[in-house]
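Got a structure for you, written out below as structure tokens; questions coming shortly.
Note that one protein chain of the assembly has been removed; the remaining protein chains are unaltered in position.
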Amino acid sequence: MKRRSWQEYQKEIADDHYYYARSCIRQNFFPGSEKAFIDILTNDLGKDLLDDPKHSSCTGIGYHSDIVPLETIMTVVARQFSLMNEAGYENFVTSCITSFGIYTEILATWHEFPETEEKTRENLFKATGREFRKPANVAHTSDVMFHFRDEIAARAKHRLVNAVTGEPLRVVEHIGCHYAKIFPKSGIGGSEFPYVLAGMIESWGGEVVDYPERRHCCGFGFRNYLVQANRGYSIANSHKKLESMAPYKPDFIVANCPGCAMFLDKWQYAIAEMEGTTYGQNGHGIPVLTYEEMAGLVLGYDPWALGIQMHQVDVEPLLDKMGIEYDPAAKYLGRNGKYIGKPESAVVNCCPTDTIYDIRE
Amino acid sequence: MKKRIIVIGGGVAGMQTALRLAEQGIEPVIVEKEPELGGKLRGWHVLFPTFTPAEQVLTDLRRRINERGIEVMTSTEVVGLEPRSVALADGRRLTCDSVVLASGSTLFDASIKEEYGYGIYDNVFTSADLERMFNEGRVAKADGSAPRRIAFLHCVGSRDEKVCQQHCSKVCCVTGVKQAMEMKRLFPEADVFNFYMDIRMFGPGYEELYREAQQSYNIHFVRGRISEASPTLEGRVQIKAEDTLTGRPLRMSVDMLVLLIGMRANDDNARLADGAGLQRARSGFMAPRDLFLGNVASNVDGIFYAGTVTAPKTIGESLNEATAAADAAVRYVEA
Amino acid sequence: MGKYFDMLMEDVRMREGLNACMNCGVCTGVCPAAEFYNYDPRQIVSIVQSRDDEAIEALLKSDTIWYCGECMSCRPRCPRGNTPGYVIQALRTLSQKLGFFVESEKGRQQLALKRIIGENILRTGYCIVPRLVKPELHPEQGTVWQWIYDHDKEVYGQFSPSYMRHGAGALRRIDDESLAEINRIFEVSGGSEMFETIEKHSDRKAREMGYEEGADQQYMMDVFTTNSNEHY
Amino acid sequence: MTFYAPFCLPFILGAAVMFLTLAWKWGKWLWLLPRRDKMRLLRGLPTRRTLQAVGEVISESLLHRRIFRVNPLLGYMHMSLAFGWFLLIAVGWIETIAYLGFRYVPLQGHVFFKYFATGLAHKPVFDQLMDLLLLFVLSGVALAWGKRFYSRAMGLKRTTKHVLGDRVALSALWFIFPARLVAESTTCAIYGGGGFLTGGIGGWMADHIGIMPLLTMESVAWWFYSSCLGIFFVALPFSRYMHIFTEIPLIFLRRYGIRSGEKESSFDNFQVEACSRCGICIDPCQLQSVLGINDVQSVYFLRDRRYNHLRLQVADNCLMCGRCAERCPVDIDLNTLRLNSRDTMHNVPDERRYGYFKGVDRSSGEGKVGYFAGCMTLLTPRTLSAMTTIFEAAGEEVWWADREGGVCCGRPLKLAGETDSARKMMKYNAELFRKHGITTLVTSCPICLKVFREDYDLPGIEVLHHSEYILRLIRAGRLKLEHGSTRFTYHDPCELGRGSGIYDEPRAVIEAVGELFEPASTRENALCCGSSVANTAISDGQQVQIARSVATELEATGAEVIVTACPLCKKAIGRGTQRQVRDLSEIVAASIK
Partner (left out) sequence: MAAINFGYTISKPRVIDLDRNNLRKSDEILREMPELQTCIGCGACTAICTAGNLTSFNFRRVHTLVRRGEYQGAYEEMNKCMLCGKCRLVCPRGINTRGVVMLIKRKLGDF
């Protein structure tokens, strides 16, 4: 891709000392990714990061479902900043695209409409007695990962290349609407050709695949997924994206936003069950990774430690392609290393792990 | 001694201004930053609405400049002006009795509208590219094959706050219609779509041209601005828009996407204006003293405007305005 | 004339989101909702900027304003610097404030969202927790999710030392003091009031619709699952 | 005496084919007549209508009275051929009887009597009479030849373009009488006798040609004559000459009150095949005279319909102004036939259509007089305000019938052939009118008027065009008008004039307010404005062309103001002239004291 313009959208990313805000969806569906992010930053890169137990959800999902008023979410956000101040940090990193959107948007609103900031300070003080200072820097966790992409590349145990042919893996990236569509300047590469994931992919040896519906929403649409009656919309959007990317034969999808990663994974299952359409090699789905998982794999983390077993679409074919060694038998082990049973196999699942477990059982 | 007036810019407006000045016994000097006269006209193929070859107009103007023996300084950039002198980039200062600023405007850089992928996707072109291709006689997709479906997008870099171009560039509508017809002539089997918000056919014969494009050329006009362009596996360009007349989103892939780029104010307008105390409009174009009774005069006595330095204009309008500007300048120096 | 428009304009999102629309359709061209619903953000903006009270009231009571997925794809493209998504947010907020949301099928779903997401926020400090994603209500989450759901402590335990317990880490239990702060924030900033408004109007509508117990669990499940299929 | 020679064979075969075909066709058509029409026929037979029909057959089928009205020379041509031939047959019959007394003579005996009667003593009276009649017919043939070359002499700018079958029959017909002349003359040359014509030519031939060649010639001539007859007879039922025999039953059936309707019926066959393709309908057609469209006129429409190759483009491209029907010598109900063809082509019975009429009625109020402005009138608001002024001045309590809840009258759909859909509108509006208890229904649109009068079931409601209504108000003294000096000319709307027979009322109204100047084509001959809703084929530009030509005629009267009484005509003519164009109501409203 001849994207040069990303360089015009450079944003300030702090080098160290991050106040980390977790994501509701990421910790629900990709707890391993959050763990991996912290591990990579602190262990591999030796950075300082605070995982503060007192912070809460930004309530962004509630806000975008229109049940949480703007004033309320502003105050919740203000509380997060206050916690950060309290802990002595000023670089806010959030693990969620919705949150990232919320933080940048609220900071911009406070700037544009100062009376809203005043009101928020008032509300926060009234409710909690807290005050706050705005962060020096707000970044999404992927921004930080992008920031250190070369350091990670230097430590790479695996590259995003086919271990057999040496060809770069074909990667489809999905950015998540709220990363840069709200404020193009707040995303690396802007809103049209975001470079945050592409930069990692290229640094780590992969090839980014552009396709017609690249910029399209995964279809979460908040109330559109959260209410069962509306899910036809949600699945239809992912369906549209999958149909559009399938002819490019991507080796995997990497998503910036935890929700998108979950949906692009789960909807492949639902589409297969609903209408029999399957994607990917042999119809066993296109693996979907979070960028933390992608980075973890590159750095040689154990796939199961990254939580890849929590995906509906099996990632093993990708691991095989990358030449990553893993223990198939360790996939479904509980926290003490004991086998806890395995999920039912679905159309999109391919790995003949059944036999292994059948033997174990 | 003959009065001397410096004409900054050697495009159609500058050339016509100089010719008119010479006719009235003034000694004009054309200062042009490019190596040759002609300005934007050098890049055009045929002119709307008559399909007159641009070359024909250009050749005639150049011939008359030669015949009159008008002094022309090419490859010379102006960095500042005053009513009685012009400063050049090489440090020289030319003195004169008055200045006509005919420095024109700049074509909008389509790559700024990232969502259309100009410079990124092979088959996205600008109207200026297309004119060049017409002139070179090689109109084709990037791979050299003939297009079967072509889309034109109006208002690229015009009427768009996102790129700080709120003004209408005036000529792109009719250019889009003209180019669509030219494409249809070259590729009669191709489907041609024009995506527009308003079709502004303000000039004589323009509306007729539009109608002919619709009825005789079967060019499809879709009211809706293209939202984004993306590549397809076959190297085509997929575009999305709303067909606003039906209120439904529309998607299609095309072999060529042509962006009808607008005119924007020259970047050096700001510097020239600041130096000379000239006023600029919000759009960045120079602001005439008065839009009705003094539209070729600036707010500074002795500095006059001709052509698109004040706003987007057609070739014909620029020529007319050049005459008016020259006359105003003559009245000034002879007063 | 313009009563609702003025009310909308009290919302900063309206002031940010609506300048002057020229109906170019760029927003609709990329809008995911326009593709799958009988929905056209351009027309919404167009109606709102008409300041026609009758038309805006009809809008506030319609399904139309509830289709948007708030992905904000419209925002970076608008040549007039509008954000139809913000206008929608303002409309939705007003529709709930005025109790108009219960007049449409999609609007009534706000009750389900309030009860599922809203109450969860106050209870846990998170929008979503694993126990909320019940496999029977989320069949699309698939077989692996069922497995995770059934063995949550085992699975999450591998990645978080404090799953459903106090301390740092994924899905930790948030301490009571923090939860109390969140709750007070909702009290002070209008969040709780919004919840009550949603409950109040839903209850009224439920009774109007013949639910004798008002907006009970049955009503909530009905709004959660009902799709008249008249939205396309 | 034997009445047979080999040359008779072509004639005998031809005549047999013809009569059998005729019998088959008539039989089938009569058999397939709807029951109601059959009853009309049976009830009509023993009445005076039968006699009237006989009279009409003589005046039209033989004498061609109506064609005389178009052009005397053309009338003479048709009469000489038809009536002349008829007399030849009739007098020939009498001649046979005169010679042979009452005895059976086979058909060919009558027809070729001259050939068989050579041995009999001559009766010069008959010889002379028959020659005179032959000359009469031959003069018609000569004119027919002449018409091919110079039709204008007979008042026709254009003649019909015929199909191949017609050309064969026509050629045979042209040769029948010259062949008879030669055959009879040759026989006279050999055997003597004959009148001034055949005898004269025969004598000349006897003097100049030897007997052997004459004998050969005689044989050839009679063979040729018989062959021409045979060919003509075979071609007749399949060509335009079918009209000769079809017009007769048509006249009878019509006298018995049988008509074509909005659906095709067996009776239509009598009308369709009664067309002689004389081409009189071509000239009055403005599509022809103004636009040069020359394949859609009634003659071609009927021809195409008869041979089952009617195309939509032909059926749909007609203004239905009725100018052709006004001139048709056979009085064929051209508009109705075209309408029922359109019905066949376009009508789709579909119960679901216009289901939305349920619930569109928002009407209220009552009034003795209902005013149905008509869709088009809504585009001529001056007419509306003029009508308001008139109603107020006359103190009329009016219920505005199509202001809230009224739908289109249905005539446009009917004209487009969508008969069943049109019925839905008629039913809806009729119910609406009844609901509001009106006793008079006034409309400003002649299109609506026609359908209200002809297709609506409105018992107890009198339907008036506003011209009639206004005249009544004037006559009743409810409107006091100022007579001024303005010079008006009046354009007869097709649907009002030819369509509904209203010519005098608008004129009387105009004369009450000013001076009236008649244009060159007026009343029954009035031109169509060109924007007729019956035509969905011509373009906007073509409509304007017609409007211009109409306006030119109206302007030529020197009038200051062009008046019409139809909103569509007003709109249309307004596009073709710089003069003022006003609806009748406007000039009345402006003249109220």
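Quick notes
Letters A, B, C and D mark the chains as written, and numbering starts fresh at 1 in each.
By definition in this document, a contact is a pair of C-beta atoms (placed from the backbone, for glycine too) under 8 Å apart; a residue touches a chain by one contact, two chains touch by 3 or more.
Given the structure is predicted, the values throughout are model-derived calculations rather than measurements.
By the touch rule given at the top, the unshown chain touches A, B, C, D in the complete complex. Of the candidate positions D:20, D:120 or D:348, contact with the hidden chain is made by D:348. Among the residues A:93, A:124, A:152 or A:229, only A:229 touches the chain that is left out of the figure.
In the complete assembly, the contact with the undisplayed chain comes from A:273, out of A:151, A:273 or A:320.
Summary of contacts with the chain left out: across B:243, B:268 or B:327, the touching residue is B:243. The chain not displayed touches chain B at residues 199, 211, 214-216, 218-221, 223, 243, 245-253. Residues of chain D that touch the chain left out of view are 312, 316, 346, 348, 350, 353-354, 356, 360, 375-376, 378-379, 407-408, 410, 412-413, 416, 418, 421, 425, 531, 533, 536-541, 568, 571. In the full complex, chain C touches the hidden chain at residues 34-38, 139-140, 225, 227, 232.
One rule holds for everything that comes next: only the chains that are shown with their structure count from here on.
Taken residue by residue, chain B touches two or more other chains at 115, 228, whereas all remaining positions touch fewer. Those residues of chain A in touch with two or more other chains are numbered 191-192, 215. Taken together, the chain A residues at the contact with chain B in this complex read 1-5, 190-193, 210-215, 247-248.
Residues of chain B that touch chain C in their complex: 115, 155, 159-162, 197, 223-228, 240-244, 247-250. Chain contact summary for the complex, chain A toward chain C: residues 22, 24-25, 27-28, 31-32, 34-35, 51-57, 59-62, 64-72, 74-76, 79, 101, 109, 112-113, 116, 123-124, 126-128, 130, 177-178, 180-182, 184, 191-192, 215-217, 219-224, 226-233, 235-237, 240, 266-267, 269-270, 305, 307, 309-312, 332, 334-335, 340-346, 349.
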